[in-house]
Structure formats: structure tokens, C-alpha cells
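Note that one protein chain is taken out, while the other chains of the complex remain in position.
Moving on to subunit A:
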Amino acid sequence: MEGAELAGKILSTWLTLVLGFILLPSVFGVSLGISEIYMKILVKTLEWATIRIEKGAPKESTLKNSASVGIIQRDESPMEKGLSGLRGRDFELSDVFYFSKKGLEAIVEDEVTQRFSSEELVSWNLLTRTNVNFHYISLRLTMVWVLGVIVRYCVLLPLRVTLAFIGISLLVIGTTLVGQLPDSSLKNWLSELVHLTCCRICVRALSGTIHYHNKQHRPQKGGICVANHTSPIDVLILTTDGCYAMVGQVHGGLMGIIQRAMVKACPHVWFERSEMKDRHLVTKRLKEHIADKKKLPILIFPEGTCINNTSVMMFKKGSFEIGGTIHPVAIKYNPQFGDAFWNSSKYNMVSYLLRMMTSWAIVCDVWYMPPMTREVGEDAVQFANRVKSAIATQGGLTELPWDGGLKRAKVKDTFKEEQQKNYSKMIAGNGSLN
């Protein structure tokens, strides 16, 4: 039948092109420069679009500040100054003013809630999903946007889905095959090759452009690599430049298949859900892993959840109690080309991946940082905070002391107790119970 023949021919040419231009170079880690050309065209187009928007936007509604400045004027004076009333430091009826004002300020705007939604862009990047604040400007801009939609959904999406499919299948098949070999340096070399190739293919499946800085500080064997978490793609981005042993829960479904296959070729640390709750067990297994200097560095995301890449939240101290050398890594995405943040309450994994594959590109910077170890007299929490500050400074992110788990759970009572303690000291002086 003619139709079927034609379809067959198209498919085979398509696959040969993909094979030739993308898959083979991935094996050797070579780039043909196609993505660079794509990025250049993209950047030029977006710059043009920005200029048109700025020309067209009426003067009053420039949104330059909405992304970073708060919406209310804050008075950050400490509790004592804010509570100074008519008489000094004893309790007064008016103390309630300070607390109610702080409370209402938090209701109008708080630093945490805004971290769990995507960053607002200063200028539009021709994606429908970021078109929250932007108006209709001109016919030409709309035409470019329509063209963009066509390109993204009809050209890029099929290509990316094909690549992703190939990448994942190769990963599963490859690692299973390599897993059959007996333990040897050949096996390790092959498993690295398979991992790297498949990761590169998957990164191209997202049109990812990654800049690695300070490669000399790349995490070494026997260490722990620690990074800020924005999305599951973080893993992909880091493993494209080196192999890591991953830590995580065993999932079902597709993820489970991938996990089981990967662990055959290379010792990752997967836990059953029930085991995750037992902190001692987790710490013990991780300690055993890093004690073996020949094993790959462990990759851990101490925030425990995805944050929107404008700030770094509390690092859970568990990872910092294991000992060993910590290699911090800062990852910063460029939101202009695509929003990498996974808002797990809004999108499930599949819609998230679809969104990723219909963005322009994923552009990010990865900074490897010099290794850090726990100093004498420093406890795990202080160490965690030190590493967190280093990562935040390097990546240009703000630092927040809050726990990322706040998006699902309530704040711990210990934080409230601290505020209560401060207040009690003021009004009750030396009579307080500590």
C-alpha cells in the first residue's frame, strides 16, 4: 500500500538522521554544533521579542520589579524594638499590635510559599505558560509566537520524545547487558560508557545546554555530592558529566524498571519505602558505601524536595552525619528558555516531562565547588548550613532557613517555641522556666 510505504520511508529516514546526527556523537561525547546554532537563533529571536515588548508596553505597567521585590513595605525591626510601648518591657495590651502586624504581613506575603511556584519572568519568552502578565503587543509578535508553537509542538516534541524513548531503552538494555559481566574494571568502564551515553541522549532530548564550571572540583570517588534540588532533571544534568551512585526510594512502574536495571551495572543505593524511615539503617548503608573508595560518589539532594530555583532551603542534616568529604554543587537554571521547576502538587511526572519537552530549551549552569569536611566542634546542623550558604552564594540564590517539607507539612513546634521564648524573656525576665 502506498501510504504505508511512504510512512515507512519517512520513518526510516527520520531514524537514520536521528542516529547519525545525535546518537552516534553522544556515544563519543562529541557535539556537532547543531544545538549551538539552535540556541543562537533562539537567543536572537527572544531578544527581538523583548525589544518589541518593551517598545509596545505602556509606561505605567513595566514589570521590572515584580519578580524580586515584595509587595508590602516591611519593617524588619527586631521584636524588642517593635514591642516598645508606653512603658518599657513589661507586658502590655499593645503588644498584640506587633504580633498581629507580623502575622498579617505573613498572610499577605511570605518567603516560603512563593518558592513553590515558578519564578516570574521579567520579560516574556514566547511561551504560553509564562504569559501571565503580558499583553497583546503587535501582530508580528503574535505571528512569531504562533510559529514558535508550531516549531515546539510539531518539530521539537516528536524529536525529543523519540530521543527520550531511545535513551531510556538503551539505558535499560545497556545496563542489563553490562550487568551480566563479572565484576572487573572492564565492567566499570562499560557501565560508565552506557550511563554517560544515555544521559547525553536524554539531555539532548530536552535540548539541554549545560555549562560546567570548575571541572577540577568534580566529585571524587568515595565522596558525597550535594546539590540544590529543582527538578528530577538535576540528576540527568549531573550524571552527564560523571557517574554517581544514586540514593533513593524504590519506585514502581517505569522508574522501578530503570532503577533495577541500573543497579545491575553499578552499585546504586536504593531503599524500600519502609527502610527509608529507619534513619540508622540509611546512614549505615551510606557509610558502608563511601568507605569503599572504589565506589562512585553518592549523589544526595539534602533539601528533600523540589524548590523553584530562586532560593535554597534548609538542608536536612542526615546527609551530613555520614562523614566523608562533601562535594557541593550549585545548579542554576536560566528561566528564560524554559522553566525547569517541578511543582509536584500541580503537575505529575508525565505532564512535567511534556512541559519540559515543549519548552525552548533547558539552559543551566553547574558550579563544582571545592570539597568541604566537617570541622572539629561543628555539629551536623551547622555543617549543613555552612554548605548551604556556600551553594547559595555560588549559584546566586537566596538562602532560607525554612524546611522544604513545609509545602506538605506544618511547621515544627520548635520554631514557635523559639519565638515564645524570646517574648517570655522580655515580659517575665528572670522568672522563665529555663
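One rule holds in what follows: a contact is a pair of C-beta atoms (placed from the backbone, for glycine too) under 8 Å apart; a residue touches a chain by one contact, two chains touch by 3 or more; residues count from 1.
Operating definition for what follows: contacts and distances are computed from a predicted model.
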Given the choices "Nicastrin", "4'-phosphopantetheinyl transferase domain-containing protein", "SCNNG protein" or "Calcineurin B homologous protein 2 isoform X2", state the protein name listed in UniProt for the chain not shown. "Calcineurin B homologous protein 2 isoform X2"
Can you say which of A:Gly103, A:Pro370 or A:Gly396 touches the chain missing from this structure? A:Gly103
Only one of A:Glu47, A:Asp379 or A:Glu417 touches the unshown chain, namely A:Glu417
For the chain that got dropped from the picture, name the residues of subunit A it touches. 61, 69-73, 85-86, 90-114, 117, 131-136, 142, 145, 345, 402, 406-407, 410-411, 415-421, 423-425, 427-428, 431-434
